[in-house]
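All protein chains but one are shown at their positions in the complex.
A, B and C label the chains in the order they appear, each numbered from 1.
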Amino acid sequence: QEEEDDDLIDITDDDNSKSEINFRDSTQGLVEPLEDIPIDTGKYDDFHTIDWLKDIQKDRQRHKRIHRDRDKSPLNKLKAAHDAWSGWLVVFLVGVGAGTCAGIIDIGASWMTDLKLGVCPQAFYLNREQCCWAENDTDQLKFNDKGCSKWHTWAELFNILGDNAGSYIINYLFYVLWGFGLATLAVSLVRAFAPYACGSGIPEIKTILSGFIIRGYLGKWTLLIKSITMMLAVSAGLSLGKEGPLVHVACCCGNIFSYLFPKYGKNEAKKREVLSAASAAGVSVAFGAPVGGVLFSLEEVSYYFPMKTLWRSFFCALVAAFVLRTINPFGTDHLVMFYVEYDTPWFFFELVPFLLLGVFGGLYGAFFIKMNLKWCKYRKTSKLGKFPVVEVITLALITAIISYPNPYTRMSSSQLIELLFNDCGPEDNFKLCNYKHNYTLMLHTGNVAASPAGPGVYESLWLLLLALIFKGVITVFTFGIKVPAGLFIPSMAVGACAGRLLGIGMEQAVYFNNDWGIFEDLCKPSTPCVNPGLYAMVGAAAALGGVTRMTVSLVVIMFELTGGLQYIVPLMVAVMTAKWVGDAFGREGIYDGHIYLNGYPYLDSKREFVHSTIASDVMRPRRADPPLSVITQEGMTVEELENLTTESSYNAYPMVVSKESQRLSGLVQRKDLTIALANARKFQEEVVSQSQVFFSNHVPRYSLPGQPSPLKLTKILDQSPFQVTDQTPMETVVEMFRKLGLRTCLVTHNGRLLGIITKKDVLRHWAMLKNQDPDSIMFH
Amino acid sequence: QEEEDDDLIDITDDDNSKSEINFRDSTQGLVEPLEDIPIDTGKYDDFHTIDWLKDIQKDRQRHKRIHRDRDKSPLNKLKAAHDAWSGWLVVFLVGVGAGTCAGIIDIGASWMTDLKLGVCPQAFYLNREQCCWAENDTDQLKFNDKGCSKWHTWAELFNILGDNAGSYIINYLFYVLWGFGLATLAVSLVRAFAPYACGSGIPEIKTILSGFIIRGYLGKWTLLIKSITMMLAVSAGLSLGKEGPLVHVACCCGNIFSYLFPKYGKNEAKKREVLSAASAAGVSVAFGAPVGGVLFSLEEVSYYFPMKTLWRSFFCALVAAFVLRTINPFGTDHLVMFYVEYDTPWFFFELVPFLLLGVFGGLYGAFFIKMNLKWCKYRKTSKLGKFPVVEVITLALITAIISYPNPYTRMSSSQLIELLFNDCGPEDNFKLCNYKHNYTLMLHTGNVAASPAGPGVYESLWLLLLALIFKGVITVFTFGIKVPAGLFIPSMAVGACAGRLLGIGMEQAVYFNNDWGIFEDLCKPSTPCVNPGLYAMVGAAAALGGVTRMTVSLVVIMFELTGGLQYIVPLMVAVMTAKWVGDAFGREGIYDGHIYLNGYPYLDSKREFVHSTIASDVMRPRRADPPLSVITQEGMTVEELENLTTESSYNAYPMVVSKESQRLSGLVQRKDLTIALANARKFQEEVVSQSQVFFSNHVPRYSLPGQPSPLKLTKILDQSPFQVTDQTPMETVVEMFRKLGLRTCLVTHNGRLLGIITKKDVLRHWAMLKNQDPDSIMFH
Amino acid sequence: EAQFDDVRCKCVCPQDPANNLTRNIYIKNVIPEQCSCAHIVKREEKFCLLCECKYEIRNTTTIKVMVIFVVCLIGVLFAYMMIMMCLDYILSHRSTPHTQRLDDEGEMTPIARRRGGYFQRMESATQRWKRQVQEQKKNVFDRHAMLS
Partner (left out) sequence: EAQFDDVRCKCVCPQDPANNLTRNIYIKNVIPEQCSCAHIVKREEKFCLLCECKYEIRNTTTIKVMVIFVVCLIGVLFAYMMIMMCLDYILSHRSTPHTQRLDDEGEMTPIARRRGGYFQRMESATQRWKRQVQEQKKNVFDRHAMLS
């Protein structure tokens, strides 16, 4: 009991049980016969569902107690102030923690990524861009695999200079070896120290926020190992991003900091408020998009999202983004990740290609979800699952070997996205921007006019297409391997490639058909017309939208990400189209898909329950089952109750007034009952097996001679269980479970107890109605 | 019955009752004895509360029916497709409607506002800025009360030329006269055609969205009159804005368009989804801030906000903003209202003045709320309320007379805000930008460096201070008069004045103390340092935050409004400070204040219920009351039931199995019962006063000779009423009412019926606990 | 007339009092291709590089239509309000039974009935609307139960 809990509690709290006693009743210090026994309730077992309403009630009682005691002493006043303030303080700390983690991860990952290509011998800790920071006469270093004089590739380090086959092979070899080494290290660390650190984490966090307990999932080892291995995995060149895992890391921070405040640490429902805010902070630091982070938390992750949480999430996201910006070691002013500088307008006719990009995004999303889920299922059930380490290493080798020859896959995915998002100014001289500009006109008007593409652009087209296919396919196999793996960046890279391809196509089509009706009016020769960078942006949003099925939060993230406030309509068009097209092939996003694949008990708050079953169809006992194990209000002996708790495995027992009337009077948690009986046996010597147990207040004042003394257990009886009638439509019951966060609900008919419905019954029922295997749901 | 409803239904639907019959049971076309009678349920009376869950259930049933019928014929397939699509279609139409209305209102109001100053004789329909559109050599026309050669002031129109006292007086006179005339017209129109069109509308919309019915509040006459009088009131120069009323106008559009789709028009709960989206569209067009609009709808207005509504709201807001931008008659590219062009960074030390602005905003908000509520209460209870027309006219006269002499109050509030938000470029040559610039340095570096203020700036400081005081005070008296009146713009104007004052102060302080430690490091002589425009922006956000207590949505609106993505931290600091400071003086924002003042039955979803009462403290009957009027499942006669419905005024009657056992079996709505009894009397001749009424299925197959034939009324019995036990804490009950949208909830103890709790009981109880007068709540 | 055209090219340049340049806004109606500082401001190139030229389009027809629409709407509403007020005044000064009779007559004449349900429906709609406005007035202006 104690140790199960301790793995989550990172600070020692010795007054744990004491405060629990005080909490239940402040007057029951002494153990008396006929009096209740202190019970340490309120803890949940691993893989159990929490009871939101009871937890919130407990918090209100705690709050009331503090409020009441406030005037007793200055210390109490201070305590009350601390209590009132702690909600903001904890999210502040979480924000600082998430920002710091993100800062370290960013720096480490960017350094390690460049390690595959070479080193900066004079300052080994600098990545390529920073190594060439003050190098005069280096242009477009970022998008160029040539370094500057200070930066040495591995071939140069071995004194193989020049642009020959030898240096190419040496560099290739080192690229592959580093990829292999980093991936091996990552997967071994995950396996050895924190297996829960693998994967993206978002499906599990969604499940946890919906009220599930997974002990150790948000612990400090998970935080440490996930942060470290995230850098390693990204640097290994695997087709994965660090944005999803950053949400997990932020949630770990949220969990750890919430233990500094008993208000949050000891109350699972309240802790989830902090976790909601933490997930907002995670996205906020992942992309530098605080508002988008809040909306992501609201739309995608959170389950209960009261207004107070909205404000705190926003605060938390802002603090995190601000801390990250303050760390800002790279000297860029922009908070956001892929800052674009252009501000060119877009035209109505461009909505058609944007729509096409949306369709592409939806199709890719559907393809990705289907294939990835199939592959994950295969991994889960076949022999492949027995060799996770080998799988990761093989994948890393394959990825590295295929990636190197193509410059667009050799660079990291986020660099690729940044490159594709940018427009081609006259000062850019890498291949993608190899246009035949008319410089005289440009200097005259100050605008970069549309120009015919040069050979470099045509070469890039082929390379981009190959990159698109490669990334699109390899990500299917990568997402789900046993290292931290997000899919925001790979999906965006795929979409950005597709968008850029279409964009260049459109641009050239408009340039060469400038006399067509629609183009003539809009595209003047002297002004820029179609911006391929914008298409890449829209394509990235569409692909990500197709995969995750986010809408509003994605649009907001994208427009914060790029600073392009005026491109909200194109983004919206593409994202909505992607969602609709994707939904036509299957309604669930990749995260929901993984939730169902793993059978987490997640009661989706977005999907509507559309079946016309009623409560009596779902409740236990079923027609053929034995009758429900109930407790009567009085008359049962200690022995009978003990037998009941050992024989049946239900988590809760309804209590009736008498077996004949079956009138419902309350609900008793099994855990409470076992502890109460054990305590009574231990501390109250007069309690024997034949002692009668009274749950009501009608206890005989004195026990009759010859009869064993009675035991009173009023305190563990929950006198306000939720009840519905047997005719209640299941949609109402589902609403109750979702909105009130119930764990169990009793079913009555004309006041008589008929059965019981638990959250898992609801999930099982729903799965059955969807023709799924109901036993696939993980029920502990 | 029929006509009450018709005022909201704007299209005729003859198959109304028919579809209702079909809906209830598709097999009951023929009226048989012992069979149920068609009842037209599902309509609510004016000033009643809706039952969310039942409405949603009804919609699901309707959906299921359409889904089931889909394969029967191509027409049905089309119907099903239309049904699936109609959710998006209706929000699209609402967006188009709201955008169009906003476009007309913008153009009309800007024209009419300038009418106070003069006309454009060659094209009377142009406002001053548009009249001087192609006038060469006119600088900063917007912020200058001199016109161009094409624009004639009233004095010029009467051939009094030059800058003398005569022309000043004539202009002054016309300014006041127009203000008087427009205000009179506005208030008379409101009084004559649509009294519901007055006020801001947001408190009422909040109440309506929480499930209250106010017939006619969102009707077409309200839309028309509110749109017209909004222009008139703004043009009259009254200190009010058109942003709040635009939300009301958009909601009217939402209501009207929802009647095109029976799915939404006939289902109050579904209609509220459209209204949520409409309110987002309202803010979206008011400020050009679609994302901010969605967040406003989420944070401030909406009550139930499922994810689907989030997406549709966003879509609706975008469509509306896009339509408004497409109308764009003024030739400005920016969607947003107060576009600022600067991009200068801010420094850490500036957080101190931003914090001060936050404190100012909070204090002003508290002052405004307190004073305005007091004044409104005075108006409500005293003789002043008898003369609404006189009040408006007097206020218009006072405002016009005081406004004219000060150029900063003479211009409209939104022009003032725009002026104050802007930074002073070297090209600006109005008084507020009268700095002693060093032009040589400027041309050399390309930057506008900090410069000492000239006399024009000092003069402006005084005028701004006067404007601040005047606007701050007059708005207290203006908000609540009987014309459409929003307070976004006046509050922002007050805050912007304060912010600009502080900003200029800071700017000069930094310039003259450039050698201080903190300033020296940050403010280089050649770079711009403190930007007074940013201070005005932050001040405006703070004041608005203090008054409305919005946070996230306000920050997002402000940063969308100004296009300044990097000023999110200053805005956040100021808004949060304003909220905290304001909350120290009173927790409710101005809208909540007006809700309580008017006693609308609004169960606030943001405030927590912190008292420790239980359900039995709240339920009716109370200890001293007569017992509850209940119906027994069988055994009551038609006459007894008729007496019950006429004698008691309850809206619903619980049904028990028998009077002795008091075991609950269901709930019957009074309205259903009366209609069912009346119908039975009318159509079933064998039903007499002594007929027994059966609500269960145990009806005798044949009536005994001599006994009147029985009446079966199973259909009107709701077999799944919500029930709680008497020991349930009220916080749980409140949660149920809030989250599930209940109307009534039954209280049981051990399966026996004890009492009933309605939403109004909850509200009354809460008001009592807060020491308010519980009878102040409007209970119909 | 060029003044009220729908296009303009607007160049904004910084002032430079040292060189006696206080004018800073230059506006011309030109075709978009010619909207550059060189065409509009006609100064040396160095000065032009600090100027910003923008081509702007507006739509006076929309403005005209909408303003006229609004004015007409206000006019019609005002006229209707006046007529209603006059009618109310006249009706309230006649005796009640007389009004009653008139109404009955109006509803009962066979001609009126023959003229079809349209007018009747129209009239009943108007009546209903009037009743509703009365109700609203009562709530807002007399009882102060709402919107105060």
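Details
Here, a contact is a pair of C-beta atoms (placed from the backbone, for glycine too) under 8 Å apart; a residue touches a chain by one contact, two chains touch by 3 or more.
Here the structure is a predicted model, which is why all the values come from computation and not from measurement.
The missing chain, though absent from the display, is touched by one residue of A:K43, A:K79 or A:R191; that residue is A:R191. Of the candidate positions A:A155, A:M231, A:L355 or A:I557, contact with the hidden chain is made by A:M231.
The residue from A:L597, A:V630, A:V688 or A:M768 that touches the chain not shown here is A:L597. Between the chain not shown and the residues A:I66, A:A80, A:I107 or A:M371, the one that touches is A:I107.
Note on the undisplayed chain: of the listed residues A:L218, A:V294, A:V359 or A:C376, the one touching it is A:C376. In the full complex, chain A contacts the hidden chain through residues 3, 6-7, 103-104, 107-108, 111, 122-123, 125-126, 130, 133-139, 150, 185, 188-189, 191-196, 198-199, 204, 214-216, 221, 224-225, 228, 231-232, 327-332, 376, 379-381, 385, 388, 425-427, 429, 439-440, 442-443, 446, 480, 482, 597-599, 778.
As a convention for this text, only the chains that are shown with their structure count from here on.
Chain A and chain C have centres, each the mean of its CA atoms, that are 51 Å apart. If each chain is reduced to the centroid of its CA atoms, chain B and chain C end up 23 Å from each other. Between the Cα centres of chain A and chain B there is a gap of 34 Å.
Counting partner chains per residue, chain C has no residue touching two or more of them.
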